[in-house]
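== chain A ==
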Amino acid sequence: MPIAGPVEALLGVTLLGAFLVFLAPDEYAGKLATAVSLVPVAVSVWMYSVFDGAGNALLGGTLAFESDLGWVSLGRYDLAWQVGLDGISMPLLLLATVLTTLALVSSWTPIDERESQFYGLMLLMEASLIGVFTALDFFLWLVFWEAVLIPMYFLIGVWGGPRRKYAAIKFFVYTNVATLVMFVGFMALVFGLGDSISTFGMAEIAQALREGGNLSTLAGLAPADLRLVAFTLMFAGFAVKVPVFPVHTWLPDAHVEAPTPVSVMLAGVLLKMGTYALLRFNFTMLRETAEANAGIIVAFGVLSVIYGAMLALAQQDLKRIVAYSSISSMGYVILGLVAFTPHGFGGATFQMIAHGLISGLMFMTVGVIYNETHTRMVGDISGIADRMPWAVGIFVAAAFGYMGLPFMAGFAAEYLIFQGAFASTVIPAAPLVTAVGMFGIVVVAGYLLWAMQRTLFGEYSLATDYDVSRAPVHDVAPLVVLLALVIVLGVRPGLVYRMIQDAVNPLLHGGVVLW
Partner candidate 1 sequence: MAIESQYYLLLSAAIFCIGVYGILTRQNALLFLMSVELMLNAANINLVAFSFYHGNLTGQVFSLFTMALAAAEVAVGIGIVLVLYRNFEDIDVTKAATMRW
Partner candidate 2 sequence: MVVDIAGYRVADWVAMTPALVLGLTAMVLFIVDSIEPRPGSSSNAVLAGISTVGALGAFLLAGTFLVLGVGQPRGTGAVDLFNGQLVVDGMSLFFVVIVGSVTALVMLASYDYLDGESYQAEYYGLVIMAATGMAVMSSANSLATVFVALELSSLPSYALVAFVKENRGSVEAGLKYFLVGALSSSVLVYGISLVYAASGSLQLNAVAEALSGSVELVGVLGIGIIMVLLGVAFKTASVPFHFWAPEAYEGAPAPVSAFLSSASKAAGFVVAFRVFLTAFPEVGGLGGGEPVVDWVTAVTVLAVVTMTVGNFAAANQEKVKRMLAYSSVGHAGYVLIGLAALNTPDRGLVLGASMMHLLVYGFMNTGAFLFIALTDYWGVGRTFQDFNGLSEQAPLACAAMTVFLFSLAGLPIGGGFISKLYLLLGTVNAGAWLLAASLIVNSALSLFYYSRVVKAMWIEDSAGEFEIDSYPSSLYAAVVIAAFVTFALLPAFGLLSPSAFDAASVLFG
């Protein structure tokens, strides 16, 4: 058991870097932070290259870069510093590190006050995200899970748009309540298991629950009801982060008010926390309950897809459009998860990565255009393609990626989800439900094409009085990198899909089996 593995190194570097950046003078903060953030990228890429995990972290798989130390002993329970990676968390970790670096680069232009604080907070957020995707002890995980809120609150509140204070506090309180609700649900399970467990190790609890049976009555709740209650509370809690209709309303506000790089992180990584948690907790630990209520769950998923898309159709603000379409895309993840098929789980997880990259790309592109035009309203801009050919080119590419163009990551993810959901034996009337959900791909094409036609093409005109010029290289570079990643993953999903499958398949095979 290594005392300090690469994961600890990642956390250490980012935290240390964060404090260095806090102290750095504003004019160097951006460059310094970017430089610092390259270390986690390098480390995580190295980890990916030597990744030797197998199976699912919670179901007795062999973990990569595991370390397990005692932390706190509280009454009956021991909290442990337990981290490790499996095929699900590894790609998400990569997503977090890479996206952070790119977001940092894309901040150079828009962020022009209190830089050192901004970049320091960004690094703090990266550290917490790394923790979220690596921690395997519930309490430790919860620490990072909640820690994400703090930098996010400031990033939205200080550097955000006109209604930033409202958006920040809304995001803050909303998600915090969700966490507490989820916490109650999970704890009900833990106490339901009684003395059979003595730690908050997610693996231990997951396996205890999957063996079933040994769940005892708690406060007059019979085991079955207890499962249902716990599932409901946890689902409700995580649904806010995802977000699922009807608990999504914090998202558009947060997205619209947040500065672009923060939106990138929010859509790219933070939303994935929700689905990651759903996968780890609800769908891993309470399989039977999930299967029994698949009809209701999938309803939420499909509803989010269609409803989010419809809302996006009604928006005038480019950022709001992308924000609502994120709700739609995350709905697919729910659809895939609840299918309980290999491609369902795999596609859902892959969609987390794909949507992370594509929505990040989308927000960055909108940001680049905003940097030049200082407006995001569809009505204010037209014919930008005339002035910013490359940025617009990438915008078009990103939009088609969002529409699920083949050979881009989005298509792979969505197709796999559909494939999995269609064949699902759990979802009632699976083919029909899937078909309904799939209609999202038409609507998404609708609003994105409409928005592009209005803003990018036609006679050049601009409502704001700024002269639009080609975007600087360091604005476009991150876009190119992201686009490249999207295409690479679209042509060769196996790069991450293989390890994902390896990690999700055990979920489908009853008890604790290594695939």
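The rule is simple: a residue touches a chain if its C-beta (ideal position, glycine included) is under 8 Å from a C-beta of that chain, and two chains touch if they have at least 3 such contacts; residues count from 1.
The candidates came about this way: all candidates are chains of the complex that A comes from, given by their letters.
Keep in mind it's a predicted model, so treat the numbers as computed, not measured.
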item	value
Touch assignment for chain A within the complex, options 1 or 2	2
Residues of chain A defined as touching candidate 2 within the complex	71-76, 79, 139, 142-144, 146-147, 149-150, 153-154, 157-158, 164-165, 168-169, 172-173, 176-177, 180-181, 183-184, 187-188, 191, 218-221
